[in-house]
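Of the protein chains in this complex, all but one are displayed in their positions.
Every chain is named by a letter (A, B and C) in the order it is written, and numbering of its residues begins at 1.
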Amino acid sequence: MSSLFKPSSNTAFRVALVALALLFGGGLIAGPMIYVRTPFFTQQQDPVDQPVQFDHRHHVGDEGIDCRYCHYLVEKSPSAGVPPTSLCLNCHEQIWNKSPKLAPVRESYFADRPIVWNKVNKLPHFVYFNHSIHVRQGVGCVTCHGRVDEMAQVEKAQSLAMGWCLECHRHPERYLRPRDQITNMTYKPTEDQLAIGKQLMEQYHVETRTSCTTCHR
Amino acid sequence: MRRFVLGQFTEAAACVEAVRKLREQGVPGLDAHSPRPMHGIDDALALPRSKVPIVALTGGVLGALGGYSLQWYLNSKAYPINVGSRPPHGFWTNIPITFESGVLIAVLSIFFGSIFVFFGLPRTYHPLFESERFRTACLDAYWISAETGDENAVPELEKKFREAGAHKVHTVVERI
Amino acid sequence: MAETAIALPPQLIPPPLIEGRQDDGTLNKSLNAYVWQPPQRGWLALFLIGLAGTGVLFSAIAITVARGIGMWGNNIPVGWAFGIINFVWWIGIGHAGTLISAILLLFQQKWRTSINRFAEAMTLFAVMQAGLFPILHTGRPWFAIYWLFPYPSTNSIWPQFKSPLMWDVFAVSTYFITSLLFWYLGLIPDLASLRDSSSSKRARIAYGIFALGWRGSARHWHHYKIAYLLLAGLATPLVLSVHTIVSWDFALSILPGWHTTIFPPYFVAGAVFSGFAMVMTLMIPARRYMKLKHVITARHLESMAKVMLLTGLIVFYGYLMEHFAAWYSGNVYEEHVFFSTRPRGPYAWAYFTQMFCNVVVPQMFWTRWARRNVWTLWIGSVLVNVGMWFERFNIVVTSLHQDFIPSNWAMYYPTWVDFSLLFGTICFFGTLFLVFLKFIPAVATSEVKELNHELHQGGGLSEVEGAHR
Partner (left out) sequence: MPSLKSFPIAGQRQKLWRGLDEHGAPPAPSRELGAAPPPDDATSRRSVLQLLGASAALASLGGCLKPPDEKILPYTRQPPEVTPGNPLHYATAAVIDGRATGLLVTANEGRPTKIEGNPDHPSSRGAVGPLEQAELLRLYDPQRLGVVQHLGQPSAWRDFLQATAEKARALRDSRGAGLRFLMEPGSSPLVGRLRQRLADTYPQAKFSSWSAIPLQQIHDGAQLAYGAAYEVRLDLSRARVVLSLDSDLLAALPGTLPAMRDWAEKRDPANGRLARLYAVETNLTVTGMNADHRLRLKPTHLHRFGLALLGRLAAQVPALSRYAPLQQRFPLPPESAKFADAVAKDLVAAGRGALVSVGPRQPPVLHAAAHAINAALGSACAAAARPVLHDTNAGPRTLEQLVEEMRGGKVDTLVITAWNPVYGAPADLNFSKALSQVPYSVYRSLYLDETADRATWVIPSLHPLESWGDARAHDGTVTFIQPLISPLYSGASEVETLAAFLGEGDRTAYTQLRAFWESERPDHFALNWEKWLADGFIGGTATPPETPAVRHDQILAAAMQVAPADSSAGIEINIVPDYRVWDGRFGNVSWLQELPDPVTKVTWENAALLAPDTARKLGLRQGDRVDLGLRGPPAHATVVIAPGHAEDTITASLGYGRRGAGEALCRGLGFDTSPLRHTDAPWFSPGLTVTPVGKRARLAQTQEHHSMEGRLIAATTTVEKLKETGEELAESRAPLLTAYPGPAYPGYRWGMAIDLSRCTGCSSCMVACVAENNIPMVGKEQVALSREMHWLRVDRYFIGDDTGNPGVVVQPLMCVHCEYAPCEYVCPVNATVHSDEGLNEMIYNRCVGTRYCSNNCPYKVRRFNFFSYTSDYTNTEKMAFNPDVTVRARGVMEKCTYCVQRIERARIETRLQDRRIRDGEVLTACQQACPSGAIVFGDLNDANAKVRRLHEDERRYDLLHELGTRPRTAYLARVTNPNPELA
């Protein structure tokens, strides 16, 4: 005389049910939702190797070169502009012109072959981002790109997810700065950011555009 | 170590009657087992009103409220978008989902509430299953059982069971 | 009670609900017998055909997902076609199960008892077929499968709850979950009976796991009855809401032929109509081969035929009203659909198939002979299924192919993938059903036991009991 199941089966059954619930609810639903918010997915804080070991710390931090010297299109084009090789040689014709680190640059110039950079801040092809208007309206470089002056190798500073974009498109006053501070990596608002932001919004005619075609066309 | 005294009946009515009698005699831990619901057994066991309807109502109301507020929040607060010039908060268009989520949550509450709380299932092992004869309880026989922790009370209970008309009276002991 | 029974002429006395003298033991044995006996050759043959058809279905699904909706015949005026027709057809079929198990329970129709398990299983499998299409018919099912649910995405964008399609998502998923749980709750005592009546240990363990340790306790029955009744009570408005919402998929649009307030009742009636037809189609052979004639009697078939007759008439009324409203509105677009496109357009054959199968055929159920003859019942119900499919074809395709602006009118021609999906779902449905018949008692054993008991106690004789209902 004995029962079909052992007494321990009760516990086993309950544990199994809970495990199943966790596996389904957690693994299939919560898991992916958490994953897409982690740097593993967004590729933040993931320094990208480049064909040329260009060090922003040195150029921006030490030498104090303005962002717009190399990214010279940022005020007039959708693209911020990755500098043509000739621009590198403006300086490097004179200085470090024998450095082996710069060999790929010289090779590019003399062979007339573009340097193939790896893109760091990737947007999907259906997103149309325009640098010029953002810079014009007082969005600083550092707001999206982070402290590039402290990056040996450039890495993605923000998730660039749509929700992140919307945050600023809905509340620009939280992020705007005066136009003359755009490239300042260490800008701190002198007074309350919200007050400045609201004033700048008025001054620059900043609209909170959240219509889809603002970015998707 | 719990013990269960078991007794079998062939007729449901007799079973119900026996339960009533035993309860009136003050036998503790009484229960009946049948392949189908027996008429009058609730009375015989003096069971209180089931709380399932309350659970269902609570679930339904919460579900409906949740469904409505979800729609209201997402379409008119989280990201209000002009959709065909309709107002972002569409009361009438929120009704179907409110209803469906109410039903859904109510159904889930009833089902899981019954299974997990009211039935205490899953319980694949129960001391009663130690009895091979008890298998008929889900087939074609009617059983009564009484739970006791006291080994010495068993003979007395078995006697009472027999007196109430049960046959095949026997006792099972919980395995641990 | 007894007076009326005596006053009735013998030919008016309905057949009994349960034939012969039965008790719990015999019922237990006869109802579970099919589960314990080795698979019949016929079962195996059908199962293999079903499996092959399921293979066709999944190939068609794979090719649709891999290559695109272009593999179907859909085009620009006809954005929806077989996918949505099949969806509505299957979900309509599913409705009979809920109706039988829930609404007839609330109405205390005793004849539901022997067929409710069967019908509920049919609901479940039909909703599974239906559930394939809303996802599959989208251009990008890999997104549709989760973008249609309100989950917090990093895009901060949400579903749009004004769309009837969103309502559909909630309605169909609620309906499926409710049907599943309702069915399962009803199944627990029967699973326990299977567990306890089996001699094979493996079967006992398998059924034991799914029976969750049910032991027929009166304390459980106490809650169980209420829970079951409440589920039935909830399922009743739910089933009405589901097909109402499905009808809103059409009725909320502005397309002539879709934009109709009569759609909800007309769709619900049509759903019940086709659902009963499908139950009948499956049950007539099943009761014979599974030796269930003693619990699924002529009485059941006749009752179902009556329901089909009634719902068929409601549907017919719906057709008449559509045409009347089109004529009465004086709206050129409406008139075009109901008086030019449907009866005289290139798809007139579909219209007349629908009218013949749904309006003419059920009229034979006015005669008792047709209601009691399994052949007329079976052929009639198959035709009703066909007719109801064409009704959806006319609503979906015929309305779309000629709408407001004549320059965009175009014909729709289904492709082999479309036909494979229809055929494949029928096979998949059949396969699931065969599996169900083999492993689970097709009749709710505990409920029949209860009914049997009531019949014996109440009227004393089961043979005349039904006369009062």
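Points to keep in mind about this one:
Note that a residue touches a chain if its C-beta (ideal position, glycine included) is under 8 Å from a C-beta of that chain, and two chains touch if they have at least 3 such contacts.
Keep in mind it's a predicted model, so treat the numbers as computed, not measured.
Taking the full assembly into account, the omitted chain touches A, B, C. If you put the hidden chain back, the residue from C:Gln109, C:Thr138, C:Ser173 or C:Asn373 that touches it is C:Thr138. Considering the whole complex, the residue from C:Ile69, C:Val172, C:Ile245 or C:Val315 that touches the absent chain is C:Ile69. Within the complete assembly, A:Arg113 is the residue of A:Lys6, A:His58, A:Arg113 or A:Arg170 that touches the hidden chain.
Mapped onto chain B, the footprint of the missing chain covers residues 79, 81-87. Interface residues of chain C with the unshown chain, by the touch rule above, are 67-70, 73-80, 137-144, 147-148, 153-155, 157-160, 162-166, 169, 249, 252-255, 332-333, 336, 400, 402-411, 413. Contact between chain A and the absent chain runs through residues 32, 35-36, 41, 43, 73, 76-79, 81-87, 108-109, 112-119, 122, 124-126, 128, 130, 132-133, 136-137, 205, 207, 209, 211-214, 216-217.
The rule we apply is simple: only the chains that are shown with their structure count from here on.
Because contacts link each chain to all the remaining chains, their graph is best described as complete. Counting contacting C-beta pairs between every two chains, the top pair is B-C. Separating the CA-averaged centres of chain B and chain C is a span of 29 Å.
If you average the CA atoms of chain A and of chain C, the two centres end up 53 Å from each other.
Between the CA-based centres of chain A and chain B the separation comes to 56 Å, rounded to the whole angstrom.
Touching two or more other chains at once are residues 156-157, 195, 208-209, 212-213 of chain C.
Multi-chain contact residues of chain A (touching two or more other chains): 4-5, 10, 13, 166.
Within the complex formed with chain C, the residues of chain B that make contact are 12, 19, 31-38, 41-42, 45, 47, 50, 52-53, 56, 60, 67, 70-71, 74-75, 78-79, 81, 83-84, 86, 90, 93-94, 96-97, 99-101, 103-104, 106-108, 110-111, 113-115, 118-119, 121-126, 128-129, 134-141, 143. Residue ranges of chain C in contact with chain A, taken from their complex: 151-157, 195, 201, 204-205, 208-209, 212-213.
Listing the residues of chain A that touch chain C in their complex gives 4-5, 10, 13, 29, 33, 36-37, 159, 161-164, 166.
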